[in-house]
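Structure in structure tokens, see below.
All protein chains but one are shown at their positions in the complex.
Right, chain A next:
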Amino acid sequence: MADRGEPILRVRNLVKHFPLTRGILFKSQIGAVQAVDDVSFDLYEGETLGIVGESGCGKSTVAKLLMNLEQPTSGEIFYKGEDISKLSGRALKAVRRNIQMVFQDPYTSLNPRMTVGDIIGEPFAIHPDAAPKGSRDKRVRELLDLVGLNPEYINRYPHQFSGGQRQRIGIARGLALNPEIIVCDEPVSALDVSVQAQVINLMERLQNELNLAYVFIAHDLSIVRHISDRVGVMYLGKLAEVGTDAQIYDHPTHPYTQALLSAVPQPDPEGRDTRERIILAGDVPSPANPPSGCRFRTRCWKAQDICAEEVPLLAVPERYKDSDTGAKHESACHFAEDKDIVHA
């Protein structure tokens, strides 16, 4: 991979366990939901890192940890070399300006009693130096224009907008403080198909114009491939595989990634009878009581004894270390094997 200088965000061994307690007056901890367990990744300036996984895999918890909305149980998040996971008060406020978030549901993430101007301008009330008082209206209008909404709409309320337009408002709010990183948690999954493409195109345009870095969390694998430079696949709190979009989609080596890719219904009826399907048995195990060793082993067709005993590390598999194909990328499987799923 080309040298892109220092990563803007470095996440190391991030762990988040939510305690499970019993009792009301005398609480005792009886276990923990291991929502995120030892996750590490880098994010570079101006790139998009996609994070995919099924519900309960911990991808939204990662988003909350990055935003400092949750305190990690252990691990570090370095923003430009500084660990932000332990910051508080003024120092935290200063960092937060540079990391903003766009939420999934444009219906519940905008206050129905505030006008669009107030919603987008609210960040300025918290960070007054970002825009001097007199210029705020002008700045809000600029932001509306930037996301493709009519600046005249500044005094309207959220209910007067469609889902796609509301998501644009959410994006404008995220952009208000000129952040370097935007964490997007399922930003288009609540939108109609014909509107999704508009919002994706907008996000790509903004990235180019403003040199934004995105952490793009979603369950739709096609959309993640489209927008991401690199992709991480999560399963039950751990990263199963990380690589460029071509490495993950064209040369998946982790069985879970392969199963996930083969399960995506593709808009191509011609291939439907010949396409190989890996239908996984059963459901995702509970993160309160994850399987020993490899967390995917209970649903994996390749599982051997070693998978129950030894946690596979996220690393380039030994057999692909000298490979010059896309299979040379990090995969957390004892039996990693390159297999083309989506073109077969």
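Heads up, the rule we're going with is that a contact is a pair of C-beta atoms (placed from the backbone, for glycine too) under 8 Å apart; a residue touches a chain by one contact, two chains touch by 3 or more; residues count from 1.
FYI, contacts and distances are computed from a predicted model.
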item	value
From "2-oxoglutarate synthase", "ABC transporter ATP-binding protein", "FMN reductase" or "Transcriptional regulator", the hidden chain's UniProt protein name	"ABC transporter ATP-binding protein"
Selected residue (touches chain absent from view) among A:Val102, A:Leu260 or A:Ala327	A:Leu260
Contacting the left-out chain in the complete assembly, out of A:Arg22, A:Lys138 or A:Arg272	A:Arg272
Sole residue of A:Ser28, A:Ser88 or A:Ser194 that reaches the chain not shown, by the stated touch rule	A:Ser194
Where the unshown chain meets chain A, residue by residue	54-55, 162, 164-165, 192-198, 200-201, 204, 219, 221-223, 225-227, 245-246, 249, 259-270, 272, 277, 279-280, 282-284, 342-343
